[in-house]
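The complex appears here without one of its protein chains, the remainder shown in place.
Moving on, here comes chain A:
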Amino acid sequence: MTILFSKKRRRPFRLPGFSLTLGFTIFYVSLLILLPLSMVIFHTLSLNWQNFLAIITDSRAISAYKLTLSTSFIAALLNVIFGTIIAWVLVRYQFFGKKFLDGIVDLPFALPTAVAGIALTSLYANNGWIGQFFSFKIAFTPIGIIIALTFIGLPFVVRTVQPVLDSFRTEEEEASASLGANRLQTFSKIIFPAMVPAILTGFTLAFARALGEYGSIVFIAGNLPFKTEITPLLIMTKLEQYDYAGATAIAFVMLLASFIFLFTMNGLQWLIQRKYSLNRSR
């Protein structure tokens, strides 16, 4: 053994336990993520190409993709705007009940999604507390879906932006002010750029979560094919009809879309990070 090691001239890692922890990580990720996902592909493979194409390009499926993607995107965007404002308020100001408000932000995480769905539906239905004031329908339309997705995605943006704002040094703001910038300029040129990576992360998480959301939507969406039927519900419908292959085929499309999306966002993050901090010349 000693001869082998001296021949290879292996440099010891600075931190011990690398192979053990890496091994565990790979095993854990495989068991928890890759194995279940491979079952999707495995089931899909039981279809031939023609059938597969027919299922995934079915007009009902396509309108479901469109609905899911567009509502998720709009909801994530809304969360970026309002989540950032909430994070700003929670970090920058001192007021009575701040801790309480801070705790409430996490509620959408803790609440069973079905409960959220029922609560939102009763609020926004035509005769609901809020729904009655609008001349157009909210529940059982895409607007209702967007509301539900905004609800469940809110904590992501708040919780990613908050620590960044928290650690932001006031010195940089003071430097900006002493150089003659007004508050708006200081925010847009100094503070906001520092928040962008966190906002992107929050957006990614909220969007990814919205893509797969099911529980809170089923009640408020109304589930009309071609109108308010989201992709996860279409998969569910197919499963209820024992059409496992059809369900997994559509699931595969969603999986691919999610993967491409996450990959792109990570790439974007990496580019930003690299630009500002990581490529130090040593």
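Definition applied: contacts are C-beta pairs under 8 Å (C-beta built on N, C-alpha and C of every residue); 3 or more make two chains touch, one makes a residue touch a chain; residues count from 1.
In the analysis below, contacts and distances are computed from a predicted model.
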Quiz item: UniProt names the one chain left off this complex as which of "Putative aldehyde dehydrogenase DhaS", "Sulfate ABC transporter ATP-binding protein", "Sarcosine oxidase subunit alpha family protein" or "Deoxyribose-phosphate aldolase"?
Solution: "Sulfate ABC transporter ATP-binding protein"
Practice problem: Pick out which of A:150, A:176 or A:216 touches the chain that's been left out of the picture. | Solution: A:176
Exercise. May I ask which residue of A:165, A:190, A:236 or A:265 touches the chain that does not appear here?
Key: A:190
Quiz item: Which residues does chain A use to touch the chain missing from this display?
Solution: 169, 171-172, 174-182, 185, 189-190, 193-194, 275-281
